[in-house]
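On to subunit A.
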Amino acid sequence: MFPIQSVAAKAVVLLLVTATGLAAQDQNVTIKGSDTMLVMNQQLAQEYMKEFPGTNIQVSGGGSGVGIAALRDNTTDIAAASRLIKPKEVQDFLVNVGSEPSRFSAALDGIAIFVNTGNPIQELTIDQLGKIFHGDYTNWNQLGGPDEEIDVYSRENTSGTYSYVKDEVLKGADYTTRAQTLPGTAAVYDAVSKDPKGIGYGGIGYNKGVKLVSIKSDPSSPSWLPTEENVESQVYPLSRSLNYYLNPRTTNQQAMKFIQWVASPAGQDVVVKSGYFGLPKVVAKADEKTTAPDSTSAPPPPPARPVAANPSQTSTKPTSGETASSPATAPAVIAPTALMPDPQLEPPAPPPLSLSEREARVLVREEAVALREAKVAEREEKLEAELAFLKTTKSK
Partner candidate 1 sequence: MSTPVQTYDADSGQAKSYTLASAPDETARQAALPPIIQVEHLSLFYGRHQALNDVTMQIPRQAVTAFIGPSGCGKSSLLRCFNRMNDFIPKTRVTGRVFFQNQDIYDQQINPIRLRRYIGMVFQRSNPFPQSIFDNVAFGLRLHRLGTPQEIGQQVEICLQKVGLWEEVKDRLKMNAVNLSGGQQQRLCLARAISINPQVLLMDEPASALDPVATAKIEELILNLKQDYTIVIVTHNMQQAGRVSDYTAFFYMGQLVEFDAKENIFSSPKEEATEAYINGRFG
Partner candidate 2 sequence: MNPTTTSLPELSRGTVLGFVPPQELEKELSVTLYERPGSYLENAIIRGITLISYSAIAAVLLIFIFIAKESLPVLLQQTDNSRSGLTMKPEDAVNKSPAELAVFLQLTESQVARLSPDVLQQLIVSRNEELKAGNSPDSKLNTTTWGMMFLPYQWEGYNMPVFIWQPIGNIEKYNVIPLIFGSLKITFIALLFAMPLSLMAATYVSQLARPETREVIKPFIELLAGVPSVVLGFLGLTGLSVLLGPLHIFDSHYTPLNALVAGMALALAVIPVIFTIAEDAITAVPVTHKRAALAIGATNWHATMRVVVPAAMPGIFAAVVLGFARAIGETMVVLLASGNAATLDLSIFQSARTLTATIAAELNEAAQDSAHYHILFFIGTMLFFITFLGNILADIILQRLKSRLEGSTAAEAHRLAEQAETQLGSSVV
């Protein structure tokens, strides 16, 4: 190479680096994705940076899909997603990155079903709800309410909540075409609070100015409100988790540290403050006990669906060799060993799991526990089947 060229190249590099400014001083972490999680992410970031000065966390929205795509393109460190990664996206990751992203739960969310405060409706079954959203019921008097049209408010069809309700309430059927889709859960709450005929759904964290409806799985079972304990224990039929996705080969220790911190009590306090529910440690314990391959402190993914939809979700997949070797190193925080941070950087280890008051409250509710255990068992079964399947795959 001619010297002039190398000099020019160096000059260009120098120029580009100069233009980059002082950005490299702080340790940067970028979180991008779900709009639902924006507010929570911001508060988490702010709190975290107060605790660990010298870090710079950037939070941006755009949507879960944008976050996951950005993670794939390596333009973000953490993708926030209010839904689970789609098979298509997993394939995309496998093709372009070579491995799929690891999932970490950050919070729990109950999808509240709500009506205007003037509406006398108290409780609905999932089936009735489905018929309302599908457009079979068009008048409140079909449900024992006043003789008024039903106005259905929905989120945009790309929202994780939309998919969740479509799967869990509508059982895959379409929303009525007359359903109004609004940008943002707050807008749905706001609209229903102003519309006496309205019904809507959305994350519990936004709950203001409307009347929540108790939900029951079938006409004979008891109905539940999306309260903290009901969601934690999963007795409330419409519970889901909010997730972070991370590139398993990331070199950003700070990102890992942040995620661990979110699962810690300090982080969970912020989660609760921002309107969502904290991760149920009881369930994490249950996971540990049943040696679920998903050795995360994450809650069980929302009932049934994620496992069925996404067997490749589990992080102790035999294919990602290193991770399989030490699943027990971090019982509470899910960290594939490849990701384990520097000893120096390592955050204070999360306190050992114990039954908090909150959890104790949950345990008192025998019904709830029974239901939960049934669900856990069900999930366990599926996971075992999954494991068996994977083993056959590997042996082949």
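Basically, a residue touches a chain if its C-beta (ideal position, glycine included) is under 8 Å from a C-beta of that chain, and two chains touch if they have at least 3 such contacts; residues count from 1.
Candidate selection criterion: all candidates are chains of the complex that A comes from, given by their letters.
On a predicted model such as this, the values are computed, not experimentally measured, just so you know.
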Options 1 or 2 - which one, within this complex, touches subunit A: 2
Of all residues in subunit A, those that touch candidate 2 in their complex: 62-66, 68-69, 72, 86-92, 94-95, 98-100, 149, 151, 156-159, 162-163, 166-167, 172-175, 177-183, 187, 191, 194-195, 309-312, 317, 319, 392-393, 396
